[in-house]
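Left out: one protein chain. Kept in place: all the others.
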Amino acid sequence: MSTEVPRVSIRGVVKRFGTLTVLDGLSFDVHRGEVVVLIGASGSGKTTLLRCINFLERYDDGEIRIDGELIGYQDPPAAGRLRTEREIARQRTRTGMVFQSYNLFPHLSVLQNVIEAPVHVLRQPHAEAEALAMQLLRRVGLEDKARERPARLSGGQQQRVAIARALAMRPEVLLLDEVTSALDPELVGEVLQAIKGLAEDGMTMVIVTHEMQFAREVAHRIVFLDGGRVVEEGPAKQLLNDPQTPRLQAFLRRFREGYLL
Amino acid sequence: MGFDIQYILRNLPLLLEGLRLTLIVSALGLLLAAPIGLAAALMRLRRGAAGRVVAAYVEAFRNTPLLIQLYVVYFGLPLIGLAGDPTVSGIVSLGLYHGAFLTEVFRAGLQAVSARQLEAASALGMRHRLAMRRIILPQALRLMLPALGNEFVLLVKNSSLLSTIAIVDLTMAGKLMAEQSGAVYEVFFAIGLMYLTVTTTAALLLRRAEWRLQIAE
Partner (left out) sequence: MSGLPGLRYLPILLQAAVVTVELSVVVVVLGTALGTVLAVLARLLGRPGGMVLAVYVYVLRGVPLLVLVFGAYFCLPLLVADVSKTTAVVLAMTLYMAAFVAEITRGAMAGIPRGLTDAARSLGMPPMLALRRVVLPLAARSAVPPLVNRTVMTIKGTSLASVIGLWELSLAGREIIQRDLVPFQVFGLIALIYFLLCVSVARLGARLERRFAYEH
(Lines give C-alpha, C1' and ligand atoms only; values in the text may rest on other atoms or scores of the structure.)
Protein backbone atom coordinates (compact mmCIF):
# COMPACT_ATOMS: atom_id res chain seq x y z
CA MET A 1 0.00 0.00 0.00
CA SER A 2 2.82 2.43 0.77
CA THR A 3 4.59 1.81 -2.53
CA GLU A 4 1.42 2.48 -4.51
CA VAL A 5 1.19 5.79 -6.27
CA PRO A 6 -1.46 7.82 -4.48
CA ARG A 7 -4.55 8.70 -6.46
CA VAL A 8 -4.10 12.33 -5.62
CA SER A 9 -0.78 13.69 -4.41
CA ILE A 10 -0.57 17.25 -3.12
CA ARG A 11 2.86 18.60 -2.26
CA GLY A 12 3.72 22.03 -0.97
CA VAL A 13 0.91 23.75 -2.83
CA VAL A 14 0.89 27.52 -2.63
CA LYS A 15 -1.87 29.78 -3.95
CA ARG A 16 -1.98 33.53 -3.74
CA PHE A 17 -4.70 35.98 -4.64
CA GLY A 18 -2.80 39.21 -4.98
CA THR A 19 -1.13 39.79 -1.61
CA LEU A 20 -3.30 37.22 0.16
CA THR A 21 -1.79 33.75 0.52
CA VAL A 22 -4.68 31.33 0.70
CA LEU A 23 -2.74 28.07 0.41
CA ASP A 24 0.58 28.10 2.20
CA GLY A 25 2.46 24.92 1.48
CA LEU A 26 -0.21 22.25 1.68
CA SER A 27 0.66 18.57 1.49
CA PHE A 28 -1.36 15.40 1.77
CA ASP A 29 -2.25 12.32 -0.23
CA VAL A 30 -5.46 10.61 -1.20
CA HIS A 31 -5.22 6.91 -1.90
CA ARG A 32 -7.29 4.83 -4.28
CA GLY A 33 -10.76 4.21 -2.90
CA GLU A 34 -10.21 6.60 0.00
CA VAL A 35 -12.63 9.26 1.10
CA VAL A 36 -10.85 12.30 2.50
CA VAL A 37 -12.85 15.08 4.09
CA LEU A 38 -11.38 18.56 4.39
CA ILE A 39 -12.56 20.61 7.34
CA GLY A 40 -11.65 24.05 8.55
CA ALA A 41 -13.01 27.52 9.07
CA SER A 42 -14.07 29.60 6.09
CA GLY A 43 -11.08 31.16 4.48
CA SER A 44 -8.88 28.22 5.41
CA GLY A 45 -8.50 27.40 1.74
CA LYS A 46 -10.59 24.23 1.46
CA THR A 47 -12.55 25.25 -1.64
CA THR A 48 -9.51 26.84 -3.23
CA LEU A 49 -7.57 23.63 -2.85
CA LEU A 50 -10.37 21.63 -4.39
CA ARG A 51 -10.46 24.01 -7.33
CA CYS A 52 -6.72 23.64 -7.76
CA ILE A 53 -7.00 19.88 -8.02
CA ASN A 54 -9.00 20.21 -11.23
CA PHE A 55 -7.12 23.37 -12.14
CA LEU A 56 -10.14 25.66 -12.10
CA GLU A 57 -7.67 27.79 -10.16
CA ARG A 58 -3.99 27.90 -11.00
CA TYR A 59 -1.74 27.11 -8.10
CA ASP A 60 1.43 29.17 -7.85
CA ASP A 61 3.86 26.69 -6.35
CA GLY A 62 4.10 23.04 -5.41
CA GLU A 63 2.74 20.01 -7.21
CA ILE A 64 -0.61 18.38 -7.63
CA ARG A 65 -0.54 14.97 -9.28
CA ILE A 66 -3.28 12.55 -10.16
CA ASP A 67 -1.93 9.02 -10.53
CA GLY A 68 1.46 10.63 -10.93
CA GLU A 69 0.44 13.03 -13.71
CA LEU A 70 1.25 16.64 -12.93
CA ILE A 71 -1.88 18.75 -13.16
CA GLY A 72 -1.93 22.03 -15.09
CA TYR A 73 1.82 22.43 -15.65
CA GLN A 74 4.28 20.69 -17.90
CA ASP A 75 6.47 18.05 -16.31
CA PRO A 76 9.14 18.78 -15.02
CA PRO A 77 7.46 21.64 -13.19
CA ALA A 78 10.59 23.70 -12.69
CA ALA A 79 9.94 25.85 -15.74
CA GLY A 80 6.43 26.72 -14.54
CA ARG A 81 5.10 26.32 -18.05
CA LEU A 82 1.39 25.71 -18.39
CA ARG A 83 -0.02 22.84 -20.33
CA THR A 84 -2.14 23.66 -23.36
CA GLU A 85 -5.86 24.34 -23.00
CA ARG A 86 -6.62 21.03 -24.62
CA GLU A 87 -4.39 19.11 -22.23
CA ILE A 88 -5.86 20.83 -19.21
CA ALA A 89 -9.34 20.02 -20.44
CA ARG A 90 -8.33 16.40 -20.88
CA GLN A 91 -6.89 16.30 -17.37
CA ARG A 92 -10.16 17.62 -16.03
CA THR A 93 -11.96 14.60 -17.41
CA ARG A 94 -10.12 12.53 -14.83
CA THR A 95 -11.79 14.41 -12.00
CA GLY A 96 -15.42 15.14 -11.43
CA MET A 97 -16.66 18.11 -9.45
CA VAL A 98 -19.95 18.75 -7.74
CA PHE A 99 -20.60 22.34 -6.73
CA GLN A 100 -22.40 23.99 -3.88
CA SER A 101 -24.83 25.65 -6.31
CA TYR A 102 -25.30 22.53 -8.49
CA ASN A 103 -24.65 24.50 -11.71
CA LEU A 104 -26.84 22.35 -13.90
CA PHE A 105 -27.22 23.68 -17.45
CA PRO A 106 -30.66 25.33 -17.40
CA HIS A 107 -31.33 25.05 -21.11
CA LEU A 108 -30.92 21.26 -21.14
CA SER A 109 -33.03 18.52 -19.64
CA VAL A 110 -31.73 16.39 -16.80
CA LEU A 111 -30.77 13.59 -19.16
CA GLN A 112 -29.14 16.01 -21.58
CA ASN A 113 -27.15 17.51 -18.72
CA VAL A 114 -25.74 14.11 -17.88
CA ILE A 115 -24.84 13.06 -21.43
CA GLU A 116 -23.57 16.47 -22.57
CA ALA A 117 -19.91 15.94 -21.65
CA PRO A 118 -19.65 12.22 -22.52
CA VAL A 119 -21.03 12.90 -25.99
CA HIS A 120 -19.19 16.10 -26.79
CA VAL A 121 -15.96 15.70 -24.86
CA LEU A 122 -15.41 11.93 -24.82
CA ARG A 123 -17.20 11.53 -28.15
CA GLN A 124 -19.26 8.64 -26.89
CA PRO A 125 -22.06 7.49 -29.19
CA HIS A 126 -25.35 9.03 -28.17
CA ALA A 127 -27.11 5.76 -27.40
CA GLU A 128 -24.29 4.49 -25.23
CA ALA A 129 -24.12 7.76 -23.31
CA GLU A 130 -27.87 7.73 -22.75
CA ALA A 131 -27.79 4.17 -21.45
CA LEU A 132 -25.07 5.01 -18.95
CA ALA A 133 -26.83 8.23 -17.99
CA MET A 134 -30.10 6.44 -17.25
CA GLN A 135 -28.18 3.92 -15.15
CA LEU A 136 -26.62 6.73 -13.12
CA LEU A 137 -29.91 8.53 -12.74
CA ARG A 138 -31.44 5.30 -11.49
CA ARG A 139 -28.62 5.03 -8.98
CA VAL A 140 -29.40 8.46 -7.57
CA GLY A 141 -33.12 7.74 -7.74
CA LEU A 142 -34.08 10.23 -10.44
CA GLU A 143 -34.69 8.21 -13.58
CA ASP A 144 -38.27 9.44 -13.81
CA LYS A 145 -37.08 13.05 -14.02
CA ALA A 146 -34.90 12.45 -17.04
CA ARG A 147 -36.88 14.64 -19.41
CA GLU A 148 -37.48 17.47 -16.95
CA ARG A 149 -35.72 20.80 -16.92
CA PRO A 150 -33.52 21.39 -13.87
CA ALA A 151 -35.59 24.36 -12.76
CA ARG A 152 -38.51 22.06 -11.99
CA LEU A 153 -36.49 19.99 -9.54
CA SER A 154 -35.86 20.60 -5.89
CA GLY A 155 -32.37 21.52 -4.70
CA GLY A 156 -31.69 18.04 -3.45
CA GLN A 157 -32.79 16.53 -6.73
CA GLN A 158 -30.68 18.96 -8.72
CA GLN A 159 -27.65 18.11 -6.63
CA ARG A 160 -28.17 14.41 -7.22
CA VAL A 161 -28.37 15.09 -10.96
CA ALA A 162 -25.12 17.03 -10.62
CA ILE A 163 -23.54 13.97 -9.02
CA ALA A 164 -24.78 11.77 -11.86
CA ARG A 165 -23.45 14.29 -14.39
CA ALA A 166 -20.00 14.22 -12.80
CA LEU A 167 -20.03 10.40 -12.61
CA ALA A 168 -20.98 10.05 -16.27
CA MET A 169 -17.43 11.02 -17.16
CA ARG A 170 -16.15 8.05 -15.13
CA PRO A 171 -13.73 10.19 -13.13
CA GLU A 172 -10.97 8.70 -11.04
CA VAL A 173 -11.56 11.21 -8.29
CA LEU A 174 -14.74 12.98 -7.27
CA LEU A 175 -14.44 16.45 -5.77
CA LEU A 176 -17.38 17.63 -3.69
CA ASP A 177 -17.47 21.27 -2.64
CA GLU A 178 -19.92 21.92 0.19
CA VAL A 179 -22.56 20.11 -1.78
CA THR A 180 -25.21 20.30 0.91
CA SER A 181 -24.62 23.86 2.13
CA ALA A 182 -27.16 25.43 -0.21
CA LEU A 183 -29.87 22.91 0.51
CA ASP A 184 -32.86 23.12 2.76
CA PRO A 185 -32.24 20.86 5.76
CA GLU A 186 -34.82 18.25 4.80
CA LEU A 187 -33.18 17.77 1.41
CA VAL A 188 -29.68 17.21 2.75
CA GLY A 189 -30.30 13.59 3.68
CA GLU A 190 -30.98 12.34 0.17
CA VAL A 191 -27.75 13.82 -1.14
CA LEU A 192 -25.68 12.44 1.73
CA GLN A 193 -27.24 9.03 1.08
CA ALA A 194 -26.15 9.16 -2.53
CA ILE A 195 -22.61 10.10 -1.54
CA LYS A 196 -22.46 7.33 1.03
CA GLY A 197 -23.43 4.89 -1.68
CA LEU A 198 -20.54 6.09 -3.82
CA ALA A 199 -18.12 5.70 -0.93
CA GLU A 200 -19.30 2.15 -0.40
CA ASP A 201 -18.68 1.45 -4.07
CA GLY A 202 -15.07 2.49 -3.60
CA MET A 203 -15.10 5.90 -5.27
CA THR A 204 -12.08 8.04 -4.43
CA MET A 205 -13.41 11.32 -3.10
CA VAL A 206 -12.21 14.60 -1.65
CA ILE A 207 -15.05 16.26 0.19
CA VAL A 208 -15.33 19.72 1.66
CA THR A 209 -18.19 19.86 4.11
CA HIS A 210 -19.59 21.36 7.29
CA GLU A 211 -21.60 18.28 8.12
CA MET A 212 -19.49 16.78 10.90
CA GLN A 213 -21.78 13.85 11.48
CA PHE A 214 -21.58 12.99 7.81
CA ALA A 215 -17.81 13.34 7.87
CA ARG A 216 -17.67 10.95 10.77
CA GLU A 217 -19.75 8.37 8.90
CA VAL A 218 -18.28 8.51 5.44
CA ALA A 219 -14.68 9.70 5.72
CA HIS A 220 -11.72 7.39 5.94
CA ARG A 221 -9.47 10.28 6.78
CA ILE A 222 -10.04 13.85 7.80
CA VAL A 223 -7.67 16.70 7.06
CA PHE A 224 -7.99 19.85 9.11
CA LEU A 225 -6.87 23.03 7.37
CA ASP A 226 -6.12 26.34 8.99
CA GLY A 227 -4.45 29.35 7.40
CA GLY A 228 -3.80 27.43 4.22
CA ARG A 229 -1.86 24.66 5.92
CA VAL A 230 -2.57 21.13 7.07
CA VAL A 231 -2.69 21.42 10.83
CA GLU A 232 -3.81 17.91 11.66
CA GLU A 233 -4.87 14.82 9.74
CA GLY A 234 -5.78 11.30 10.62
CA PRO A 235 -8.43 8.59 10.65
CA ALA A 236 -11.84 10.18 10.83
CA LYS A 237 -13.26 8.94 14.08
CA GLN A 238 -9.98 9.24 15.88
CA LEU A 239 -9.43 12.83 14.78
CA LEU A 240 -12.91 13.93 15.71
CA ASN A 241 -13.00 12.14 19.05
CA ASP A 242 -9.48 12.91 20.10
CA PRO A 243 -8.09 16.03 18.44
CA GLN A 244 -4.43 16.52 19.20
CA THR A 245 -3.70 20.11 18.24
CA PRO A 246 -5.14 23.07 20.15
CA ARG A 247 -6.42 24.69 16.99
CA LEU A 248 -8.42 21.66 16.00
CA GLN A 249 -9.69 21.34 19.54
CA ALA A 250 -10.85 24.96 19.44
CA PHE A 251 -12.42 24.49 16.01
CA LEU A 252 -14.39 21.42 17.10
CA ARG A 253 -15.41 23.06 20.33
CA ARG A 254 -16.72 26.14 18.53
CA PHE A 255 -18.45 23.84 16.17
CA ARG A 256 -20.17 21.89 18.89
CA GLU A 257 -21.20 25.10 20.54
CA GLY A 258 -22.84 26.12 17.33
CA TYR A 259 -20.71 29.11 16.44
CA LEU A 260 -19.91 27.77 13.02
CA LEU A 261 -22.29 27.16 10.17
CA MET B 1 -3.25 61.32 -50.36
CA GLY B 2 -2.34 63.49 -47.44
CA PHE B 3 -4.66 64.38 -44.64
CA ASP B 4 -5.70 67.94 -45.25
CA ILE B 5 -6.03 69.31 -41.76
CA GLN B 6 -5.71 72.79 -43.14
CA TYR B 7 -9.06 72.53 -44.82
CA ILE B 8 -10.71 71.66 -41.56
CA LEU B 9 -8.94 74.41 -39.70
CA ARG B 10 -9.88 76.99 -42.27
CA ASN B 11 -13.53 76.01 -42.06
CA LEU B 12 -13.57 75.52 -38.33
CA PRO B 13 -15.90 78.48 -37.77
CA LEU B 14 -18.56 76.83 -39.91
CA LEU B 15 -18.19 73.57 -38.02
CA LEU B 16 -18.28 75.27 -34.66
CA GLU B 17 -21.33 77.22 -35.67
CA GLY B 18 -22.96 73.93 -36.63
CA LEU B 19 -21.93 72.42 -33.33
CA ARG B 20 -23.40 75.35 -31.48
CA LEU B 21 -26.71 74.93 -33.23
CA THR B 22 -26.66 71.20 -32.56
CA LEU B 23 -26.14 71.78 -28.85
CA ILE B 24 -28.79 74.48 -28.62
CA VAL B 25 -31.36 72.42 -30.44
CA SER B 26 -30.56 69.36 -28.36
CA ALA B 27 -30.77 71.23 -25.10
CA LEU B 28 -34.09 72.80 -26.02
CA GLY B 29 -35.32 69.43 -27.21
CA LEU B 30 -34.49 67.88 -23.86
CA LEU B 31 -36.06 70.81 -22.07
CA LEU B 32 -39.26 70.05 -23.93
CA ALA B 33 -39.05 66.27 -23.69
CA ALA B 34 -38.42 66.05 -19.96
CA PRO B 35 -41.62 67.73 -18.72
CA ILE B 36 -43.64 65.96 -21.40
CA GLY B 37 -42.20 62.67 -20.26
CA LEU B 38 -42.72 63.36 -16.59
CA ALA B 39 -46.29 64.57 -17.01
CA ALA B 40 -47.15 61.65 -19.24
CA ALA B 41 -45.58 59.19 -16.81
CA LEU B 42 -47.60 60.57 -13.93
CA MET B 43 -50.76 60.32 -16.02
CA ARG B 44 -49.87 56.82 -17.09
CA LEU B 45 -49.58 55.66 -13.50
CA ARG B 46 -53.14 56.68 -12.79
CA ARG B 47 -54.86 54.28 -15.15
CA GLY B 48 -58.16 55.30 -16.67
CA ALA B 49 -58.62 57.28 -19.86
CA ALA B 50 -55.62 59.56 -19.40
CA GLY B 51 -53.39 56.52 -18.99
CA ARG B 52 -54.64 54.97 -22.21
CA VAL B 53 -54.11 58.17 -24.18
CA VAL B 54 -50.56 58.33 -22.93
CA ALA B 55 -50.00 54.68 -23.78
CA ALA B 56 -51.17 55.37 -27.32
CA TYR B 57 -48.90 58.41 -27.58
CA VAL B 58 -45.92 56.39 -26.40
CA GLU B 59 -46.60 53.47 -28.75
CA ALA B 60 -47.19 55.74 -31.73
CA PHE B 61 -44.11 57.89 -31.27
CA ARG B 62 -41.74 55.08 -30.39
CA ASN B 63 -42.70 52.87 -33.30
CA THR B 64 -42.46 55.42 -36.09
CA PRO B 65 -39.27 57.00 -37.41
CA LEU B 66 -38.29 60.39 -36.09
CA LEU B 67 -37.73 61.46 -39.67
CA ILE B 68 -41.37 60.92 -40.55
CA GLN B 69 -42.51 62.75 -37.42
CA LEU B 70 -40.22 65.59 -38.41
CA TYR B 71 -41.71 65.73 -41.89
CA VAL B 72 -45.24 65.78 -40.51
CA VAL B 73 -44.44 68.72 -38.28
CA TYR B 74 -42.36 70.60 -40.81
CA PHE B 75 -44.57 70.08 -43.87
CA GLY B 76 -47.86 69.80 -42.10
CA LEU B 77 -47.99 72.64 -39.63
CA PRO B 78 -47.96 75.42 -42.23
CA LEU B 79 -51.11 73.87 -43.69
CA ILE B 80 -52.99 74.33 -40.48
CA GLY B 81 -51.83 77.85 -40.06
CA LEU B 82 -48.90 77.36 -37.76
CA ALA B 83 -45.56 78.76 -38.86
CA GLY B 84 -43.21 76.34 -40.47
CA ASP B 85 -39.99 77.50 -38.92
CA PRO B 86 -37.56 74.63 -39.32
CA THR B 87 -35.80 75.12 -36.01
CA VAL B 88 -39.05 75.20 -34.06
CA SER B 89 -40.35 72.19 -35.99
CA GLY B 90 -37.16 70.37 -35.19
CA ILE B 91 -37.27 71.11 -31.49
CA VAL B 92 -40.95 70.20 -31.24
CA SER B 93 -40.34 66.93 -33.05
CA LEU B 94 -37.39 66.03 -30.88
CA GLY B 95 -39.38 66.94 -27.81
CA LEU B 96 -42.32 64.74 -28.74
CA TYR B 97 -40.19 61.81 -29.86
CA HIS B 98 -37.91 61.74 -26.86
CA GLY B 99 -40.80 62.64 -24.59
CA ALA B 100 -42.33 59.29 -25.51
CA PHE B 101 -39.18 57.41 -24.54
CA LEU B 102 -38.77 59.41 -21.37
CA THR B 103 -42.35 58.61 -20.41
CA GLU B 104 -41.45 54.96 -20.12
CA VAL B 105 -38.19 55.73 -18.35
CA PHE B 106 -39.90 57.95 -15.81
CA ARG B 107 -42.73 55.51 -15.32
CA ALA B 108 -40.29 52.73 -14.54
CA GLY B 109 -38.36 55.02 -12.23
CA LEU B 110 -41.44 56.10 -10.34
CA GLN B 111 -42.60 52.53 -9.93
CA ALA B 112 -39.17 51.41 -8.85
CA VAL B 113 -39.26 53.62 -5.83
CA SER B 114 -41.01 50.88 -4.05
CA ALA B 115 -44.63 50.76 -3.26
CA ARG B 116 -43.52 50.26 0.28
CA GLN B 117 -42.35 53.84 0.40
CA LEU B 118 -45.85 54.94 -0.47
CA GLU B 119 -47.24 52.68 2.21
CA ALA B 120 -44.88 54.11 4.77
CA ALA B 121 -45.84 57.62 3.78
CA SER B 122 -49.55 56.86 4.03
CA ALA B 123 -49.00 55.28 7.41
CA LEU B 124 -47.50 58.56 8.51
CA GLY B 125 -50.65 60.27 7.43
CA MET B 126 -49.39 61.84 4.20
CA ARG B 127 -51.89 62.26 1.41
CA HIS B 128 -51.01 60.90 -1.99
CA ARG B 129 -49.90 64.13 -3.58
CA LEU B 130 -47.73 65.10 -0.64
CA ALA B 131 -46.15 61.67 -0.55
CA MET B 132 -45.41 61.93 -4.23
CA ARG B 133 -43.90 65.33 -3.94
CA ARG B 134 -41.76 64.84 -0.82
CA ILE B 135 -40.89 61.17 -0.83
CA ILE B 136 -41.36 59.49 -4.18
CA LEU B 137 -40.32 62.14 -6.66
CA PRO B 138 -36.99 63.06 -5.07
CA GLN B 139 -35.93 59.43 -4.96
CA ALA B 140 -37.25 58.76 -8.42
CA LEU B 141 -35.40 61.74 -9.82
CA ARG B 142 -32.17 60.38 -8.45
CA LEU B 143 -32.84 57.10 -10.21
CA MET B 144 -33.81 58.83 -13.39
CA LEU B 145 -30.81 61.09 -13.74
CA PRO B 146 -28.73 58.53 -15.59
CA ALA B 147 -31.60 57.86 -17.93
CA LEU B 148 -31.98 61.56 -18.62
CA GLY B 149 -28.31 61.80 -19.38
CA ASN B 150 -28.51 58.85 -21.73
CA GLU B 151 -31.52 60.35 -23.43
CA PHE B 152 -29.62 63.58 -23.98
CA VAL B 153 -26.88 61.67 -25.78
CA LEU B 154 -29.50 60.06 -27.99
CA LEU B 155 -31.08 63.44 -28.55
CA VAL B 156 -27.81 64.93 -29.74
CA LYS B 157 -27.43 62.10 -32.21
CA ASN B 158 -31.00 62.46 -33.41
CA SER B 159 -30.58 66.20 -33.83
CA SER B 160 -28.55 65.30 -36.89
CA LEU B 161 -31.86 64.59 -38.64
CA LEU B 162 -32.65 68.26 -38.53
CA SER B 163 -30.14 68.68 -41.32
CA THR B 164 -32.79 67.22 -43.60
CA ILE B 165 -35.01 70.23 -43.11
CA ALA B 166 -32.31 72.70 -43.96
CA ILE B 167 -31.05 73.46 -40.50
CA VAL B 168 -27.33 74.08 -40.59
CA ASP B 169 -26.37 71.93 -37.64
CA LEU B 170 -23.08 70.06 -37.35
CA THR B 171 -24.18 67.34 -39.77
CA MET B 172 -25.37 69.82 -42.38
CA ALA B 173 -22.16 71.81 -42.03
CA GLY B 174 -20.22 68.66 -42.66
CA LYS B 175 -22.36 67.66 -45.59
CA LEU B 176 -21.95 71.07 -47.21
CA MET B 177 -18.21 70.98 -46.76
CA ALA B 178 -17.99 67.44 -48.12
CA GLU B 179 -19.98 68.37 -51.19
CA GLN B 180 -17.94 71.43 -51.94
CA SER B 181 -14.50 69.96 -51.46
CA GLY B 182 -12.81 66.66 -52.02
CA ALA B 183 -11.72 66.44 -48.43
CA VAL B 184 -14.43 63.97 -47.45
CA TYR B 185 -12.33 61.86 -45.05
CA GLU B 186 -11.18 64.90 -43.17
CA VAL B 187 -14.65 66.37 -42.93
CA PHE B 188 -16.35 63.26 -41.63
CA PHE B 189 -13.50 62.50 -39.32
CA ALA B 190 -13.88 66.00 -37.91
CA ILE B 191 -17.61 65.90 -37.37
CA GLY B 192 -17.41 62.34 -36.07
CA LEU B 193 -14.84 63.54 -33.57
CA MET B 194 -17.00 66.49 -32.57
CA TYR B 195 -20.05 64.33 -31.97
CA LEU B 196 -17.94 61.89 -29.99
CA THR B 197 -16.64 64.76 -27.89
CA VAL B 198 -20.15 65.92 -27.10
CA THR B 199 -21.22 62.37 -26.33
CA THR B 200 -18.23 61.71 -24.11
CA THR B 201 -18.49 65.02 -22.28
CA ALA B 202 -22.15 64.42 -21.58
CA ALA B 203 -21.38 60.93 -20.27
CA LEU B 204 -18.59 62.21 -18.02
CA LEU B 205 -20.68 65.07 -16.66
CA LEU B 206 -23.46 62.63 -15.99
CA ARG B 207 -21.17 60.36 -14.03
CA ARG B 208 -19.93 63.30 -11.97
CA ALA B 209 -23.49 64.34 -11.25
CA GLU B 210 -24.50 60.81 -10.23
CA TRP B 211 -21.49 60.56 -7.96
CA ARG B 212 -22.31 63.88 -6.32
CA LEU B 213 -25.88 62.86 -5.69
CA GLN B 214 -24.77 59.68 -4.00
CA ILE B 215 -22.41 61.55 -1.73
CA ALA B 216 -25.24 63.81 -0.70
CA GLU B 217 -27.15 60.73 0.41
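Per-chain residue numbering starts at 1, and chain names A and B are given in the order in which the chains are listed.
The rule is short, and it goes like this: a contact is a pair of C-beta atoms (placed from the backbone, for glycine too) under 8 Å apart; a residue touches a chain by one contact, two chains touch by 3 or more.
Everything numeric here is computed off the predicted structure, so don't read it as measured data.
Every visible chain touched by the undisplayed chain in the complete complex is listed here: A, B.
When the omitted chain is restored, the residue from B:Leu14, B:Leu118, B:Ala178 or B:Ala209 that touches it is B:Ala178.
Although one chain is not drawn, the whole complex shows that of B:Pro13, B:Pro35 or B:Gly192 it is B:Gly192 that touches it. Set against the missing chain, the residues A:Arg92, A:Arg160 or A:Arg221 yield one that touches it, A:Arg92. Only one of the listed residues, A:His120, A:Arg138, A:Lys237 or A:Arg254, touches the absent chain: A:His120.
Contact between subunit A and the absent chain runs through residues 54, 56, 85-86, 89-93, 95-97, 99, 101, 103-107, 116-117, 120-122, 149, 151-152, 162, 165-166, 169. Take subunit B: the residues that touch the chain left off the picture are 59-60, 63-69, 71-72, 75-76, 79, 153, 156-161, 163-164, 171, 174-175, 178-179, 184-185, 187-188, 191-192, 195-196, 199-200.
Going forward, only the chains that are shown with their structure count from here on.
Work out the mean CA point of subunit A and of subunit B, and you get 55 Å between them.
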